[in-house]
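Omission of a single protein chain aside, the complex is shown with its protein chains in their original locations.
Moving on, here comes chain A:
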């Protein structure tokens, strides 16, 4: 679950709400002390600062790069690009196709599929991967699989296998955005096309589909970013993508400079894709805001077409969600019955929860400060900085981990030295290999999620409220605490939820920075699957899927109450 990157430019918040920095009140506000803006800028710097270490890796001991460029890089880069292209095409076909089908045709089961098709969003790629591996080549300790020895999927340990699995869990991004775009289209445009002699199918293809292009592109971009950032799936399948190459260089050759250089390449690739998507989309924005009565009425399918229309999505859902979940439940039940639950499971669950809650709290605070700093004292540098701070979300966790590690070690050394010289006490490292260090990494990566949620809410609060409060003598801090915070509640809860859940399933940054002995559920799954202990991995995996279902269910509810466009704004 991620916040759509359309929000800052295409989304509702900054464009529809009057810019608090313009208009009559702004001059007066601008004259005030820059306190909030300064704090906001500082926070933004902290969030994005570590990433600045990446390009620096090419300066100085850059010699390592020649070696990588010759051996690891070509293959890893090729694989990552292949993954990006494959997942892009796959999610477009599957997610876009399903959105088309459900939007314009009616068939038995459509109502249920309409929301059920979002569920795979709750399944992390590494979980689906290990269930598939488990069902594919099964270690003898486990005979409880649903397929016996019957299921054979050749070549699952390959880029193609990785693409298939990633498409299975990432297509909902395209589905949700596409579905909302189709629903936002008016019936009239389709009817106009029909009047011009097109069949229903032609009208859909030639009118509805092109109109939804920007939304589909945004969904595909999200899915591709996720695919580039994926670490667990490719590792389990033995596919050497850039993310796994980074891990390998760091922990295989112990060459952190080389890891940073590879990370820079990966970030470059990710940012290139974001830019391409932006350019392709241009100024285009999907139409919405139509009253509901205008929406297209789906056409009823009959006979074999109806059967096919119901069967295909159902089959997909069975393969990527229902069967894996049932399999996880079966393995978990067996584990519990045999009493072989990993003894550290509950500790891992506690650590995971703690990390989720703590990071969510911190992210909400940083996001609110940055957003409010921008609102109370708008400035161009401040706005740029606030935007730049959201870049972390398009940076894979592996990269964030290596980037964050450098400054944290530096700070740790200073703190330890200070403590030794001033207080004459030896203290343990604060950030290196601790939960605190992890929280910093999560913050860099997920600050954007909180930022967009808070920002879009803040945009709906009329600046005249600020003016009124200020006119009554409240200072800026009081305006924030007594006027804005209560109004921001929904945004803040959404932000906390999104961040919390992302943190709980996060794998790559956790794998690289984890505090020794403080494993999370995701790490438990990963460790166990690396050792082919599928039974041990099942219960924590099930817990992760369960937790991830929370925001997905909220999304489904939102989509029912506010209509699809409201829901799509929140992805």
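Simple rule for what comes next: a contact is a pair of C-beta atoms (placed from the backbone, for glycine too) under 8 Å apart; a residue touches a chain by one contact, two chains touch by 3 or more; residues count from 1.
To be clear about the criterion, contacts and distances are computed from a predicted model.
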{"item": "Chain left out of the displayed complex - its UniProt protein name, from \"Heme lyase CcmF/NrfE family subunit\", \"Extracellular solute-binding protein\", \"Amidohydrolase\" or \"Tryptophan synthase alpha chain\"", "value": "\"Extracellular solute-binding protein\""}
{"item": "Contacting the left-out chain in the complete assembly, out of A:111, A:489, A:530 or A:557", "value": "A:530"}
{"item": "Identified contact with the non-displayed chain, of A:91, A:180 or A:235", "value": "A:235"}
{"item": "Chain A, residues in touch with the chain not shown (by the definition above)", "value": "35, 39, 42, 67, 71-72, 75, 133, 136-141, 149, 152, 154, 157, 235-238, 240, 248, 250-254, 342-343, 369, 409, 412-413, 415-416, 419, 423, 425-430, 432-433, 436, 475, 477-478, 481-482, 485, 514-517, 519, 527-533, 536"}
